[in-house]
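With one protein chain withheld, the remaining protein chains of the complex are depicted in position.
Chain lettering (A and B) follows the sequence in which the chains are written, and residue indices restart at 1 in each chain.
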Amino acid sequence: MFCRVIVRDLLLILALFPLLGSCQKESQVDQATREGILLLGNSGEPKGLDPHIVSGVLESNILRALFEGLITADPLHDNATPGGAALEVTPDATATVWTAKLRPDGKWSDGMPVTARDFAFSYERMLTPELGAKYADMLYFLKGAEDFNKGKTKDFSSVGVQVIDDDTLRLTLRGPTPFFRQVLKHFTWTAVPRHVVLKHGKIGQRGNPWTRPENIVGNGPYQLKSWRRNDHIDVTRNPFYWNAAHVTLNGIRFLPIGNPYTESRMFRDGQLHMTYTATPEVIDLMQKKHPEQLRQEPYVGTSFFRYNTTRQPLSDPRVRKALSYAIDRKAICGNVFRGFTPALSITPPMGDYRPPQDRGFDPEKARQALADAGYPGGRGFPRLKLLIASKETAATLAQATQAMWRNTLGIEIEIQNKEWNAYLVAMQQLDYDIANAGWIGDYLDPLTFLEMWTPDNGNNLTGWNNPAFAKLLQDSFQETDATKRFALLAQAESLLIEDAPVLFIAWQSRNYLLHPSVEGWNPLLLANNPYEMIRLIPGR
Amino acid sequence: MIRIIINRIGQGIITLFVLVTLTFFLVRAMPGSPYTEEKAIPAHTLQRMKEYTGLDQPLPVQYFRYLKNLIVHQDLGDVIKKDGVKVSEIIAESFPVSFGLGVLSIGIALMVGIPAGVLAAVRKNTATDFICLSAAMIGICLPSFVIGPLLAVFAGLGLDSLNVAGWSSPGDWILPAITLGLINAAYLARLARGGMLDVLSQDYIRTARAKGAPPTRIVIRHALRGGLIPAVAFIGPAFAGMISGSFVIETIFQIPGMGQHFVNAATDREFFLIQGLVLFYGFLIVGANLLADLAQIALNPRLRKS
Partner (left out) sequence: MEKGTSLWKDAWHRLAHNRAAIVSLFVLVFILLLCFIGPLMPFVKSPTAINLSNTGAAPSADFWFGTDQLGRDLFARVLYGGQVSLLVGLVATAVAVFIGVIYGAIAGYAGGKIDDLLMRFVDILFALPFLVLVILFALVVDNPASLFTDWIIAKTGFARDRVAPITTLIPLFIAIGAIGWLTIARIVRAQVMAVKKQEFVEAAVSLGLSRPRILFRHILPNVIGPIIIYTTLAVPGIMLLESVLSFLGLGVKPPNSSWGILIKEGADRMEVNWLLLFFPSIFFASTLFALNFLGDGLRDALDPKSAKD
């Protein structure tokens, strides 16, 4: 009896639950497509929505909907720099003083006008030392910004930000910056509403509640509608947006899906228009099942190994080169990463910059270099450790390179995996031999990949110190001519290749899944596609 | 009786205090800090960020400040990496989700595990015994990170009415609850079988049998109550385990529960969040043990005297 009752209840409940769920006959994607709402996988819960506080890619995906910078991304061309909040941003002859002419019809989502004062306030807030903005150095392009941010002066008028009138802003930079329009696309250069920020707190106050869902005001095409932590963020049309009439998409739902396998299953189950990423396994599967839904596009990211150049025997450039030449990058891109391309320089292809090229896979030269360094056939070579963070692709990459070093050079490298934070600490304290790492550019200019290798940069972490490299970058800061400037940067990069403190492995690609109903999502190097131009076509 | 209760509550408070103190110093001994990031934060900015959360102070100052905020203001502190989010908000939002999932999966575990275990005991060493236990044991013989995706692919992708992941409609609860329930069903079945066998060999059951009472009646009337004690005693710890240990299920099914915070807070070095979670969890454990002990004392007159 007892058992029978339990079994009956079990069957009843199991039968009832699917009924509750089955009210929705069309999939969530079909319904959202009909309603003009884009469902996006966004990899995780944002750390906040204050453009001056956050720094991640997933946050920038949401900020792009809520805030609009002076210049915005073009839906088709990476090099184009259409005006956003500004009608135009024009340089002087030396590309040092830039004048932004704001849209007279620009409005915040509470109806207040967007003025030059808002932008000046924003840059002052970002640079105010008390705020402790992580990404304040993105604004160091401004004259005097670094000194102000580091507290060397308290006088913001010493910084190159000048309000001419309500619609005109003048920005004076530290030197000629012909690519400044590209920099302006970054979310750190967007404005925050002065009247709202000051209503809820002071200028240099951390934890200002102005970005709470009930308070937040932006000037982007969308405004925040609802936010359930670890579940979703909904944005909906901003009626005050200057171009609201031409915004095609009614809203976007950002889903913080941390597990990429879950994300791809949700996509295949009709719960997402677009995934944040696609792992190698998912790529293999989709190539078999729905190749048309798989996107693999170039991205401004590079995977590489750092060498600790302060340790024997890695202090010898010949050893570093030997290790580098022994890596078959093509095989790695084919078997470990999908869609990545073998990297022969730190800077991935972008714009008109042509980076110098490293030698690449050359077993003969590799053995030769190791012999020259005093380890013929790998004899006597110490047992070095390859530091990786606890992530699956990192482990696969490490095992592949371990085998390549063994087979080509006859040396044994030990893999040392550490939990993420411990891994970062080991790298930052130069407590490693070789470390797996990656870098993603903030804007479309080689500088975003080269500046980190200067001796005093907090992201160098190799112990490599070449004054000539730093000097070339300094020279480039004074160069007005774009071609000559690129030549200087290329020269600097060839020093990086020559000294080899870094082993370039692959230029990354952005791999993701895209539903056929989404129209107008074009490949962009920074994946900073403007949402307002996207169309959702039902029935595909 | 009242003295015992006061004594027990006192013990609970001391336990929690030791727990909070230990956690406070342990989390700060981990390598890295909440500010360790892939792109290094400049020193002057880092200083300012630490001042804001008080992490620039010497450890004793931090410790007493934390205790003061905890006791005087009932404030668990901020989530360091999240702009303007309190630890208490995270707990308040995620606990109900974990609680609901826990109740549902315990229900499933009971409905699968107990009948399987009882039947296995009654039909000891027969094919029924073997089949019941095998079925119940799938949940521990395959890891949840296999069962979860398998269910998601076959049931979630296969059936239109079930989503593979998410937490928006009641239908979304089924797959994670089954995955989580199966694990505990295995425990319950094995414990129920063992417990039932112990009881079935007791003299009073033999007497009932000798008197010619029908076997089903013996099982239901006499054996179940005693035989299920080990299984029922397991429910409490199992439930606590679900609150803190459901990270895998939560990531596979995209559930905004509490388990992910226990993992992510540790890997993110979210000092205040870890402390808050541990205190909350410790409170649950101490509270549950206290209740169990009190119930035992109330039910057992012999213990009441001592």
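In the analysis below, contacts are C-beta pairs under 8 Å (C-beta built on N, C-alpha and C of every residue); 3 or more make two chains touch, one makes a residue touch a chain.
Model, not experiment: these values are computed from the prediction.
Under the touch definition stated at the start, the shown chains contacted by the missing one in the entire complex are A, B. Residue in contact with the omitted chain (choice from B:Pro149, B:Gly166, B:Gly181 or B:Pro256): B:Pro149.
Of A:Leu87, A:Met112, A:Ile415 or A:Met452, it is A:Ile415 that touches the chain left out of the display. Summary of contacts with the chain left out: across A:Ser315, A:Gln399 or A:Ser494, the touching residue is A:Gln399. Interface note: of A:Asp284, A:Asp481 or A:Glu519, the residue touching the hidden chain in the full complex is A:Asp284. With the whole complex as reference, residues 11, 14-15, 18-19, 22-23, 26-27, 29-31, 124-125, 129-130, 133-134, 137, 140-143, 145-146, 149-150, 153, 186-187, 190-191, 193-194, 197-198, 201-202, 230, 233, 237, 262-263, 265-267, 274, 277-278, 281-282, 285-286, 289 of chain B touch the missing chain. Residues touching the missing chain, restricted to chain A, are 261, 279-281, 284-285, 288, 328, 331, 334-335, 390, 392, 395-396, 398-400, 402-403, 414-419, 421-422 (touch as defined at the top).
Note that only the chains that are shown with their structure count from here on.
Distance between chain A and chain B, defined via averaged C-alpha coordinates, is recorded as 37 Å.
Interface residues of chain B, counted against chain A in their complex, comprise 30-32, 36-42, 44-49, 51-52, 78, 81-85, 89-90, 93-94, 108, 111-112, 114-115, 118-119, 149, 152-153, 156-157, 159-174, 216, 220, 224, 251-254, 256, 260, 267-269.
Interface residues of chain A facing chain B in the complex, by the touch rule stated above, are 1-3, 6-7, 9-10, 14, 17-22, 24-25, 27-28, 45, 47-50, 53-55, 129-134, 136-137, 149-151, 206-209, 211-212, 228-231, 255, 257-259, 261-262, 265-266, 268-269, 271, 419-422, 424-426, 428, 458-459, 461.
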